[in-house]
Structure formats: C-alpha cells, structure tokens
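Quick one: structure below, then a few questions.
Apart from one protein chain that is not included, each protein chain of the complex appears where it belongs.
The first chain written gets the first letter, and so on, giving A and B; residue counts start at 1 in each chain.
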Amino acid sequence: MAQLKTERAQLSRFSPERLRVEARKEKSKDRALTVFIYAFLIVASLPIILGYGWLLLNSFSETLAYGVLPKGWTIKNFRFLWELPSRYYPDLWRTTWNTLLLAVGMTVIMILIATPAAYVISRMKFPGRSMMLAMTLILHSFPGVTLLISLYYVLRSLNLLNSIVGVFLVKAGLMLPLGIWIMKGFFDNVSWDVEMSGLVDGASRLQTLYKIVLPQVKPGIAAMAIFSFINGWSEYIYVITFIQKKESWTLSSYVNSIIGDFQFIDYGLLSATALFYILPVLLFFIFTQKYLMTVTVGGTKG
Amino acid sequence: MRTMKRVAFLAVLAAAVMLLAFSFGVAAKETITIRAWTVGPDTPAFHRAENLVTAGERLNQMLEAVGADIRVEVDADFWTDDWDSFRRRVILASEEGDPNVVPDIFVSSHLDIPVWASSGWLEPLDELIAPYWESTYEDFFPHLWDSVTYNGKVWGVPQDIEVRMVFYRKDHLQALGWTEEEIADLARRVEEKEFLLSDLVALAREMRDAGLVDYPIVHRPTSGPDFFQFVVAFGGDYYDAEADKLVIDRAALEATLKFFADNANEGLTPDGMTTWPWPAVHRAIAIEGTAGMQITGGMWFWAEWQRDFGITEDELWENLTWTLIPAGNEQGRPNQLGHPLAYMVTAPSRHKELAALLITLASEVDLNTRHALEAAKLAIRRSQTAFPRFTESEYLAEAAKLVPHQIFSAAHAAFGRYTSALHEAVGGVETGALTPAQGVDLIIQRVTQAVGDDVIIR
Partner (left out) sequence: MKNVKRRGYGMVFLLLLPALLIILAFYVVPAVLTGTMSLTNMDHRLSWNFVGLQNYKQMLQDTILSRVFWNTIVYVFGTLLCFNVTFGLLLALATSYIAERQGERTSMFFRALWLLPRFTPPIVYGVIWLWILDPTRNGLLNGVLDFFGGKPVSWISKYPVQVIVLTNGVIGASFGMILFYSAITSISKEYNWAAAVDGAGWLQRIRYVTLPLIRWPLMFVTAYQTLSLLTSYEYILIITGGGPFYRTTVWSLYAYNEAFGGYYASYRFGYATALTLVLVVISMVASIIYWRVFRFREMMSEPKIEVI
C-alpha cells in the first residue's frame, strides 16, 4: 500500500497538468536562452562580419568614400583574373596551381606519414613513447622565423631550395607532431576488442590496421587532411623566403607583392585578390567541415 | 661636340661587341642569359628592370647589325614586396656564391653597398665602367658618385635619385590668407633661412587655431633616413666620411627630438604618429586635406598618389606645394635627403663585362627619363635636363630645384642601426615615454651596440 502511494506520488510528477506547465516554462526559458546566445554570437562576430564585408565591398568598388562607403561599382578590380597587374607578375593560374600543389602535397604527406606513426604510438608500447609525445609540445615552442636560417641550410644541402617540394616538406615536418597527436586521439577511440578479434582471427597486425582500424578513423584522417590543406594553402613565410623563381610562387607571394611595403595600397585590387585567395579554402572548409566535428584529442572519459 | 662623343661611344661599342663576338666564336648562334634582380618596392618603378631588358634588345640589334651570331637575353626580376624580403633573398643567395643562383646584376639601394661590398658580394666597377666613362658616365651629376663610393672604390652605377621635401596644403595656406605670390615665395624663403622650423611650427599653430586641420603636422610613421634631415637642420652631422665613422651629435639630436616632442605635446602632431598606417598619412595630406604639412615627404609620392589613389595631377598642383626641410637654427641649413638606387655587378657573375655594358646601355638618356617620368624621380645625367620629354614635366623641373641642397645617407654598414635608433627615439619622445635627453642616450646605446667604440660622439 505504501509502495503504491509513493508510486502514485511519483507519477503525479508527470501529470498532464504539471507537464504542460513545465513545458511552457521550459519553452520561455529556452527562448530567452536562444535569444541570448544569438545576440552573443552576433555581437562577438561583428568585427569579422564588418571587416570581411568591407573587403568584399572594396573588391567591387572603385574607391571608398569616407573609407567606408563604396563609390562606383565596378568589376575592374577583378581584371587580375585575365590580365597581369604588371609584366613582372607570374601567370595567375600557374601561381594558383603552385598553391594547390603545396596544399595537396602537404596533406598527402601528413596522411601517409602521420597515420601509421599515430597508430604505433597509440597501440604499441615501446621505450621512448611518452617522450615522443612530450617532444610535440616542446618542438612547438620554436618560433618559425628563427628556424628560417637553419632551414635554409637544410634545404640547401638537400638541394630543395626554390621548390614547392622543399616548402611542403618543411611544413609537413613542422606540423607532423600536431597531426600525430590528433590522429592518436582517433586511434585511441577505436576499441581494443575489435582489433583484438581481428588478431585472434589470425590476421597480421598490418592487416588489422588496414582492414579494420583504418575505416574507423576515417573521420580523423579527413580532419587532419583538412587542417593540412588549409595550413598549406595559407603558407606565407617559407614561400617568401625560400622561393625565388617567380614560376614557383604561390598566391601568398602574389598578394604580398600587391601590398608591397605597405605604403600605397590599391585596396580594390588587393581585396579582389585576397578574396580569390580565401574563397577556395573557405568553400573547401564548408564542404568538409562535418569531418572536423569529430576531432578530439582523446580524453572524454567513459 | 656631342655627336663626336656619340661617334666615339658607338665606336667603342662596336669594338666591344666585336670583341665579344670574336671571343665566343662566330660559328653557332649562342645566347647569353644575363639575370638581374631589381626591386621597387613601389610599383611605378618597374623600369628598373625594364630598362635592362630594353638594353638587351638594343644590344641584340647592334649584334645583328654587326652580323654576330650571338644574342643576349636579359632575365630581369622586379620585386614589389618589401625591402626586407628582397634583402633577405640577396643575403641567402649571395652567401652561397653559386653563380647559377646569384644573378649578374643587382639594382638596390645605395645603402646596401657598404654591407654587400664589405661582404665581398659585389664587383668593384672602376675598371668595368672605365671604357664608357667619357661617353656616358661623365655625364652623370658628379655628386651622385659619392653615394656609390665605398672604401675608395666605385661599386654601383647610380640608377635614379629623388629628393625629399616638406609638403604643404595650399588650400589651407590660402585659407589663412596667404596670396599666390607668398606661397610661391615660400621655397625661396626656406632656402635663404628666412623661414625656419620655428616658423613652420608657428604656421601649424595657426592652422590648428583656425580649425582648418585635424593634424597640422604629420610625418612618416615608419623608420627611414628622413629624420636625419632634421639633425642637419639643427646644425648636426651624422657621418664623418674621412674617418669613415658615424657621428653622434648630442646637441643636434636633442634639438631634433625636442622638435618632435614639442609638436606632439602641443597637439600639432598626433602622439601616436609612429603607429599610423602609411595609407592614412597619404590620405590625410593628399586626398582629404586633414593634414596641414607632411614634413617627411618624398617626390615619388606624386606618381604614387596619382596611380594608387586616382588623383589627377591638376588636383595635386592645386592643393600642394613643397619646400626643402627648413633650417632649425643658426648652425643648421635647409636640406633634403636623396636616396639613390644603383646598378651593381655581382662578384660571382660570369659575364661581368657584359653586365657592365648592359648597365651602360640601360643608362641611356631616354631610358632613364622614361623611368624618371613614370616613377617621379629626378635626372641623374646632366644631358637629361635638356631632354625634351624630361623638360616637359613641370613637376620634375620644379622638384629639381631642390637638388643643390641634397644630403645622402651615410655610406657606413651600421647606418641602418643608427636610422632605426633615431626613429625609435622619435617615437618614444612623441608618446612621452622618453625625454629628448633620454632619447639621445638610447641612440648612443643602440649605435655603440652595433659598432662598439668606433663612433664619434660630440
């Protein structure tokens, strides 16, 4: 009897009346929260929205009045697409190709090299394992620019100066530690059991890696590929320093030349070129971003 | 007289060409590639590279006329990113010394000569240009050779020269009641020390009090040798050419820093002047007129204002006038700084004589004039001032009047450090972080860090 009473008391928590009132309260609380969150996001994103909006407006206008309002709508800023800004600029499409080469090259290296390395670090015990991961953090503390001179020596001795290959090898080297860490997070997520069952069934370690584990970390590989591609596409300082030949320029050197030494800036041309540079990688991100969603660095404890 | 020189020149040229053709054998058609690295970074200065290319084409025409089976191809690069990147490129390539990587010709600032020559990266030009001295190089303004001489040798051929000046907004002067004659007379008054820096400051105060401008006095935000103009205006010096040592003149430096500090304190110059982005400075003086005077202007702004901001030359003539940097006191003198660029031949080059020949051809009057017109630079050759296309440019003719008072940056390897230190000090006193006396101490500290005791301190 007492049990029934408590049960009924508990059930009355879910009486239709009660539920309706609760639902209404939830809804208004919900709405207030939603409004607040939207407001926060919009206000916080204002500088970005306005800043890039300005860039967009600039690329389509002749000049800006009061520095803000575009005057004279024109697409002549986009003439760089079919006409060189001057004789001393390399062909735009060749430059774009170089940029693509750099980004893709770096991505391929990262995938091919970070994945097995991360697998090994995740799965196998060997001396120096945690030391290697510690190195990741430590190496990251060298500012890129001070490595410039030393990298120059290394590239020169490998005869890789002046080439895109040299640059993406350098970039890959600098980004591999992070890539390995991220991939390790993914490998950690693959349960032992699945892999163990494969091994028990007689497959070699490599076969289990290939047939069973890899498909499970596909999102991770995708995520790393995206990071690498974006990073490679935007690379600037190494290209500027190590690549002399105009034929091997990438878009970042191109945009840099348009700006010059920052005294006189043709804002229209600059904005148009910058948009041309940013757009591909932005689109790339939008189409692949659902893979980035799954990036973890391990550690959400069960 | 001129035609005789011309004939002599062509004769020497033909001889040189035949010598070349002979030395390379007349059997196969051979192409020699000469590479050059040139820099703007201002975009209108592309003729620095273009003139070399045209020189190559003219040389090929002569070779064809002579019937030689050899051609020259000039592969000239023109960089418009920034000085920093260009110099870094040169250093990294030159240190290696590989003739396949290092080009044959550099076109760069004369300030690089002390550094690059002492590193052994350049070839002394005295003997290379001797054959063409009478026909071509004697025509150059003599004082230009000072800027490319280092350690008693000539390392570069002057490529262009400019003047720097103070720009004034005519419309504001007129609003203050100046007549056309008074405005036109200003240049003379500055030259004859009737209008001093103190008068300039008074003018700025008038503009401010009349509410005409937001920023009565603006100057360059980034580092540059322009600030030494003020040191000279206050009677100081910065280089002893005989002893080849930098000079730190305490009194003049302190007066200079005090000048900038006072301007900032009175609100005539924005106290954050050194953090302004360049385009804002250009906009203020040339387009919007919110600035009264730009005291560290350069003549090449004229070309860039038209090219990048789309102002017409008429508008510029209507709104702007300029003078030398006025003297600051009794000991000082009105002056302006010139920053010539020069052609240089590299030490690892395999075709040094050919490079010198191309440089000579690229220094022809018409080629140099087209560069001067496009990029708003001055004549480097006396005959240029009589050249029709040159004389047609009213701007160049007017600007050339400032030439007699020209000073150059010091031909010393550590001069860049000195320049940066002075700029730092100016920034410091303007924001109030330093007093002028502390600023001088900072400069001394920086310069001695660079050269140790090898400096004269007065």
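The working rule: contacts are C-beta pairs under 8 Å (C-beta built on N, C-alpha and C of every residue); 3 or more make two chains touch, one makes a residue touch a chain.
Just so it is clear, the structure is predicted and the values come from calculations on it, not from any experiment.
When the whole complex is considered, the residue among B:Ser119, B:Thr179 or B:Ser198 that touches the unshown chain is B:Ser119. The residue touching the chain not shown here, chosen from A:Leu102, A:Val170 or A:Met224, is A:Val170. Note on the undisplayed chain: of the listed residues B:Arg250, B:Arg283 or B:Lys401, the one touching it is B:Arg283. Screening A:Leu102, A:Leu161 or A:Ile180 for touch with the missing chain picks out A:Ile180. If you put the hidden chain back, the residue from A:Ser61, A:Asn77, A:Thr95 or A:Ser122 that touches it is A:Ser122.
Interface residues of subunit B facing the missing partner chain: 84, 87-88, 91, 95, 111, 115, 119, 214, 222-225, 270-272, 274-277, 280, 283-284, 288, 290, 415-417, 419-420, 423-424, 427-428, 430-431, 433-434, 445, 449-450. By the touch criterion stated above, the residues of subunit A touching the omitted chain are 26, 29-30, 33-34, 37-38, 40-41, 44-45, 47-52, 54-55, 64, 66-68, 109, 112-114, 116-117, 119-124, 126, 129-130, 133-134, 137-147, 149-151, 153-154, 158, 169-170, 172-174, 176-178, 180, 187-189, 191-192, 205-206, 223, 230, 233-234, 236-237, 252, 255-256, 259, 262, 265, 267, 270, 274, 277-278, 281-282, 285-286, 289, 292-302.
FYI, only the chains that are shown with their structure count from here on.
With centres taken as mean Cα positions, subunit B sits 44 Å from subunit A. Of all the residues in subunit B, the ones that touch subunit A in their complex are 40-43, 46, 49-50, 77-83, 85, 88-89, 92-93, 96, 101, 277-279, 282-283, 304, 307-310. Listed in rising order, the residues of subunit A touching subunit B in the complex are 62-63, 67, 85-88, 152, 156, 161, 240-241, 244, 246, 253, 256-266.
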